[in-house]
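With one protein chain withheld, the remaining protein chains of the complex are depicted in position.
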Amino acid sequence: MAEYKWPEADKRALIGKRISRIDGPDKVSGRAKYSYDIKRPGVLYARMLRSPHAHAKIVSIDITAAEKMPGVKAVRIIQEVGKEIKWAGDDIVGVAAIDEAAAEDAVRAIKVQYEILPHLVIDTDPQNAGDNAKPTAAVTQGDPAANFAAADVVSTEGFYGNHVITHCCLEAHGMTTEWSDDKNLLVHPSTQNVSGTAAQMATPLETPATNIRVHQDHIGGGFGSKFGPDSWGIECARISKQAGGKPVKLFLERAAELMVAGARPSSYAQVKVGAKKDGTLVAWDSVSWGTGGPGGGGSPPLPYVFNIPHQHKQHTAIANNIGPARAWRAPNHPQGCLITMSALEDMAAHLQMNALDFFLKNIDLTGPRAQVYRDELKIAADLIGWQKHWHQRGDKTAGPIKRGLGLSIHTWGGAGHASDCDITIQPDGSVELKMGTQDLGVGTRTALAIVVADTLGLPLTGVRILIGDNSYPVSGPSGGSTTIGGISASSRRGAVDARDLIFAKAAPALEAKPEELEAWGGMVRVKTDPSRSLTWAQACAKLGGMPITVRGKNPGPEKLNDQGVGGVQMADVSVDVETGIVKINKIVAVQDCGLIIDLKTAESQVYGALIMGVTYALYEEKIMDQQTGTMLNPNMEFYKLAGLGDIGELVVHMMTGKGYDERGPIGLGEPPTVSPGAVISNAVANAIGVRVPTLPLTPDQVLAALEKKGGNHARI
Amino acid sequence: MHDDEKDDDQDLNQSHSGFSRRDFLKVGGISLSVPLVIGSRTIRVAGSDVKVYGPGKVPISLNINAKKYAAEVEPRMTLLDTLRNEFELTGAKRVCDRATCGACTVIIDGKSVYSCTVLAIDTQNKKITTVEGLTDGENLHPVQQAFVDNDAQQCGFCTPGFVVACKAFLDKHPHPTPEELGTGLGGNLCRCGTYMGIRAAVMQVAKGGQNG
Partner (left out) sequence: MRAFEYTSPENVDQALHLLGNTWEDAAPLAGGTDLLALMKDDIVSPRRLVNIKEIGALRGLSIDAKRGLRIGALVTIQELADNPKVAHAYPVIAKTANEIAGPQIRNMATIGGNLCQRPRCWYYRSGHGLLARDEKGQSLVPGGDNRYHAILGNTGPAFFVSPSTLAPLFIALRAVVRLVGPRGPREIPLEKFYLIPKTESEREHDLKPNEIVTEVIIPLLGGARAATYEVRHKEAMEWPLALASVVLNMKGKTVSSARVLLGHVAPVPWRSAEAEAALVGNQISEAVARAAGEAAVANAKSLGRNGYKIQVARVAVKRAILAAA
C-alpha cells in the first residue's frame, strides 16, 4: 500500500522552498497567450449594444441599418422587445464584424427604444428601498437582552460599512468561440473553471458538453468573478453560429467590465456590543443590510470569528439595479470582518484597553484556532512594534499628521476541491502531468511541478505540466482557496503511485524490494545504501517500450489536507487630519496555510492580498448615480486602484513548521484579503481618535468623521 | 484615391480656406459607412500639397523591435490594436484603453508611452519597442529576469506593460531611490498586487547595474 503522506522536512527537495514560477519567463516576455490574445484565423470581433438604463422595458429594436454596414457579419438581438432590463450595461444586441471598428460602427447604427421604469441603485438606507428591501428573520443566540442589561459597558454608537466594489480583472471577461463544424464548439474563455465551462454552455446551446472543447493557457485575473461562461459567452457562441461558425471574439470593454462583470456586495451594520469592565465580551446585536444587485445580497458572518456568547442579529438584503454581484475573494468575510473588528476595537477604546490585550482577552471565543491566533498576534506585534507605537485612541502629538495602529484577525476554510490528474512517465524518463485546472496567477503550474518533481526526485525541469484544457482530467474550479489543497493532493497521490510503479520495475536491478527504494536527486536508490542506484532515466527504461499513465485523485486514500486557517494583520498608518488623506506606513500579515508548497509564490499571494486590501480600504468604490441609474466611474481613472507608491512597507510572515506542515497544503487566496479593510480602519481610528464608519477611507469621509467629532480637530 | 474625389480636390485646390464645405459633408456621410478603400489623397493648402489619409484603410509601415511591419489600417486604429490585431504582438495588453493603467506600455523613440492612446498612423518613422523586443532569443532582458526572480507577477496581465515601463525607467534612472519608484513607475497598475516584487526587481537591476 502506497504511502501518500507529505514528506518529512528533511525529505523535501523542493516543497516549501522559494521557487520562481515556471511560467514566469513566458509572462514577462509577452509570450504567454491569454484567451484575450488568441487570434483565430478569420476571427470576427463582437461588440454589444448595452442598455443605457438601469431599469427599462424594450419597446422597439431596429437593426436594419447595422446589418447592411460593410464588414458586418452577424447582428443578433439578445433581448427581444418587451423584455425588462434590470441594470445599465445589460446586453441588448450583439454584433460581429471583420474588425473592431466596424463592429462599433454597427452598434452605433442600432436603434432601440425603451420605456423607462423606476430604478434603485443606492443601498445606504434600507428605509429608502421600499419593496426592494427584503428583511430576513432575526437570529438569536443565548439571551442577548439579559446580558446587555447585565454588561458593565455597552457601546451603541457603532455604524460600519463597505460600499460595493467591483473585481476589475485586468483581462476582461469574455471568450473566443468557433464552431469547428455543426456540432462541435471550440472555446477560448477567460475562466476560473476550465473543467466546468462546457457543462454550463451545453444546455443553452443545445450541444452536448462532450462536443465543447475548452482551452485556456493563462487568465488575467478572476478573483471570484469568472466561474461561468456568462450570458455573453453563450451569446458569443450563438453569434458565431449565426456567422457560419466563424470564430467570434467577444471580450468586454473596460466600462462594461466594471458595470456588469461582477461586484462585491455592500454591507452596512448598526452594532451594539456589551462587555465586562475587564474586557470580556458578553453580547452582540447587529442590524445589517446591503446589496448584491438584483438578487439582494449575501449576509455577512456577524460577529466575525469571535463567537460572542449572546447574540441578536438581523439582516436585510436590498435588491437593486446595479448589476449582479459575484463572489469576490472570501465572499462576505471582508464585510463581516470590517464590521466586527471595528466594533470590537471601538469597544476596546471605550474601555481604554490596549486593543491587543482586548483581543487576547477574548481570543478563546474564536474556537479551535485560538492558540494559532495567540501565536500570530505575538509575532505580528513584534513585527510592527505594537507595544512601542500603540497609544490610546487619538494621536496627541502636534502637527497635522497623526499616526495609529490597528489590528484584525480572520479565518477561512480552504479545503481542497475534487481534482483528477494523469501522470505519464515515458521509458526515456520524461514526465508529464495533465489536469483540467487553471493557474489564476497563484502559481498552480509551479505547485504541480514542485509536487510531482519532489515526489519523483527530479528537478523542476524534469516535469512537464499541462493544464487549462477540458480534455484533461477534471479538476475543480479555482475559488474559495480550494485549488492548492485539491491539486496538490491529487498530484501527490498520482506521483506516488507512478513512482511506486517505477520502483517496482527498478527494484530487481537494484536487488531490493520496491519499498526499500527512494527517489532523490535524479536517482532511484536504496534508502539504506544510496550507492546502489539507477539514474531516473535508467529506472524508467525498465518500463520496456511503453509509457505508463497513472490517475491521481482527490479526495483519495489518506487525508492530505486539513482546512481552517487563521491570520492576524496589523497596520501602521498616518492620517493628515487637515486633508483627510490616509497613507499606509506598514502592514504586517501573519498567516498560516498548512504545508507551503512554494514559499515565494505563497508570500506573493499574501502581499497581493494586502495590496488589494489597501485598494478597497482606501480607494475603490462602484459609484452609482441615482438620477441616471448608471455607474459614474466605469473606467480606471476614477475606479481607483492603489499604485506602487501607495502601499507602504509590507511584511509577510508565514507560519510553518511543526503544527502547520503536517496539516498539508491549505488554500491561501482568500484569508489574507479579509482583514486589510478592518485593520486599516482600526489604525485610522487609533490615529485620529474617531471611527470613519465606511470604506473606502476617502478624504471626504475622514474629514466628515473628524468634523463630527469636533474636539481637537482644528480646521487647519 | 476615390473615383469621386477628383471634383472635391479641384474645389480644394482653388479654395482659400483649404477645405470646402462639400469636403466635410462628404466625410460626414462617410463616417457611417467607412469605405474599405486603400489610400490617401492629396489636397493643396497654403500653397503646398498635403496628404489626407482615410477615413478608410491606408497602408502604414512601422518599425517595431527593429523589424519592419506593414498593414492597412484606418487612421482611427491605435498602435495597441494594430500591434495586437494586425501583427499578433500581444504582449502589450488592452485593459483600460484610456491611458491610465499602463498594461499597453511600449517604448517609442526611447520613451515609455501608452500604446492605447497613440494612433498607429502617427508612429510611422519612429522606433517602437514592445515587450517582445526586449528578449534576445530565449534570453530574458535583465529586467525580465529580475521580474522572474522576484516573482513580480501573478496573473501576469499587467506584467509586460510593467516590464517595459521599468526598462524605460531604469534607462533614465539607473540607480533610483525608493521614492523615485513611486513617481517613475506610477503609470502602471496591477490588480493582483505585485508591487512588492516589482520594487525588488527594479532594485535588483539597479544594484546589478546591468540594465540595457
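Which chain is which? They are A and B, in the order written, and residues in each are numbered from 1.
One rule holds in what follows: a contact is a pair of C-beta atoms (placed from the backbone, for glycine too) under 8 Å apart; a residue touches a chain by one contact, two chains touch by 3 or more.
Model, not experiment: these values are computed from the prediction.
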item: Which residue of B:I121, B:C192 or B:V205 touches the chain not shown here; value: B:I121
item: Options A:N132, A:S533, A:N633 or A:T673, residue touching the unrepresented chain; value: A:N633
item: For chain B, residues in touch with the removed chain; value: 17-19, 24, 27-28, 30-31, 34, 45-48, 50-56, 74-76, 78, 97-100, 102, 105, 111-114, 117-119, 121-122, 165, 168-169, 182-189
item: In chain A, positions touching the absent partner; value: 101, 104-105, 108, 578-581, 618-619, 623, 625-628, 630, 632-633, 637-638, 640, 642-646, 698-700, 703-704, 715-716
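Simple rule for what comes next: only the chains that are shown with their structure count from here on.
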item: Centre distance in Å when chain A and chain B are each reduced to the mean of their C-alpha atoms; value: 32
item: Residues of chain A defined as touching chain B within the complex; value: 20-21, 23-25, 27-34, 36-37, 39, 69-71, 99-102, 105, 109, 168-172, 218-223, 253-254, 440-442, 600-601, 603-605, 607-612, 615, 635-637, 641-645, 647, 650
item: For the chain B and chain A complex, residues of the former touching the latter; value: 32-36, 74, 76-77, 81, 84-85, 88-98, 100-101, 103, 130-132, 134-135, 140, 144-145, 147-149, 151, 153-160, 163, 181-183, 185-186, 188-199
